[in-house]
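Moving on to subunit A:
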Amino acid sequence: MNRKQIMKAVLFLCGFLFILQTVTYIIRTNGLVKDRFTGFYAEKDNTLDVVMIGSSPVFPCFSGAKMWGEYGFAAYPLSSNMQRPMAALSLVKETRKTQEPSLYVFEMKQFTANEEDMADNMAYTRGVTDNMKYSWNRIDAINRAVPEVSERYTYYFDIFKYHSNWKTMVLPSQLACFRYEKQEPLKGFEFKDEYYPMEQVDYSQITEQEPIEADYEGYLRELLQYLKDNDLQAFFVVAPYVMEGEEKQEKYNYMQEIIESYGYEFKNLNEDTEEMSFDFGTDFYDKGVHTNAIGAEKTTAYFGKYLKEHFDLPDHRGDTSYKSWDTAYEKWSEQMEISRKNLKECIDKKEYTTQEPED
Partner candidate 1 sequence: MSREEVFEKLNEVFRDVFDEEDITVTETTTADDIEDWDSLEHINLMAAVEQEFGIKFTMGQIVTMKNVGEMATIILEKLA
Partner candidate 2 sequence: MNITSFAFLCFFAALLVVYYIVPKKTQWGILLLASVGFFCVSGEPWLIIYPIATITVIYGGALYIHRVKEQKKKQIALSLIVVLCVSLLCVLKYFHLGLLAPLGISFYTLTLLGYLIDVYYELGEPETNILKLALFGYYFPTMISGPIIRYRDMKEQLFVAHPLQYQNVTYGMQRMVWGFFKKLVISERMGLVVDTVFNNYTVHSGFTVVIAAVCFTFQLYTDFSGCMDIVIGASETLGIILPENFDTPFFSRNISEYWRRWHITLGIWLKDYLFYPLLRTKFFTNLPKKLKAKCGKKTAKRITTYTAMLILWFTIGFWHGGVWKYIIGSGLLHWFYIVSGEVLEPVWKKLKTMFHIKEENKGFIFFQQIRTFVLVTIGLVFFRAENVKAACIMLGSIFKSWNPEIFWNGAVFDLGLDWIEFTIAIVSLLILLVVSRLQQKESIRARVARQKLPVRWILFYALLFYVILLGNYGPGYTAAEFIYQGF
């Protein structure tokens, strides 16, 4: 084999890998999670001020657009359904490739889960790994999340899973993902226009501790150590929800102690629902697990203010490179009006959602 032939072979292979990557980006299953991640990658470099990492409580609850409109910092959720705790560190690393946020927010509910409930359902792992661009960090994320070595190749090369989506290749919205970058008009927020009445439970007097799963504690400590070593500002929170039993509170108490021992702040927003005038009777979308649009508005208002007051966050309003955020705020406000109306109708007619909660 001569030089020219080697060159040709290498070029052919590079071409193949490039097309493979592009095609995979395009046919990864379309949906809100994909939109959120492509939206994240589409953000201009070093423009995000806050990145919010966590499971499904994040994206229907904290509106980046509203925080922008009212406090002037850009907050983006990197969240997927049932996100698994080991993913948090990978997502921080992924963020740092293109962004230098002043603050990382971690929603902690996922750390109270039981691994056995999650490990089986690899869709949750894919929610993160199959929404990352190809990189070493992605490989690392897969290695951390997929214990079966023999299965990993279908994650490294997710075309193994998604090739059957080939029909979606004709959709313009899919084709736009060819670089896995596509502006997300609402900055990752999801409006939920349904409700289900719940009652608040108060576990604030519980001071006992219940250890979280040993693996999860490992991931938590690893994350904390990484944040500390790299001098990153972080804030650990729990979004409002109806906790299923005292054990959850005990687990939060346990985590709080660990988090504070690394010098970071932990806050369970369930304890502040009065200040944000959160109404458990109307502000949840499914059965007390996720907030609806109004619940989100209340939480975001309170949370945005809290961030602004307690952390050193800039005000970028008026900056031309943040134009898309102004548009997002407008869009959010318009949509919010509609949602408010929809929700009022539902509540007046007592039309509860039939949606079963899904983490």
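Candidate entries met the following condition: all candidates are chains of the complex that A comes from, given by their letters.
General observations
Just so we're on the same page, a contact is a pair of C-beta atoms (placed from the backbone, for glycine too) under 8 Å apart; a residue touches a chain by one contact, two chains touch by 3 or more; residues count from 1.
This one's a predicted model, so the numbers in the text were calculated from it and none came from an experiment.
Candidate 2 is the one, among 1 or 2, that touches subunit A in this complex.
Note for the complex: subunit A touches candidate 2 at residues 1-2, 5, 8-9, 12, 15-16, 19-20, 23, 27, 150, 153-154, 157, 159-161, 163-164, 166-167, 169.
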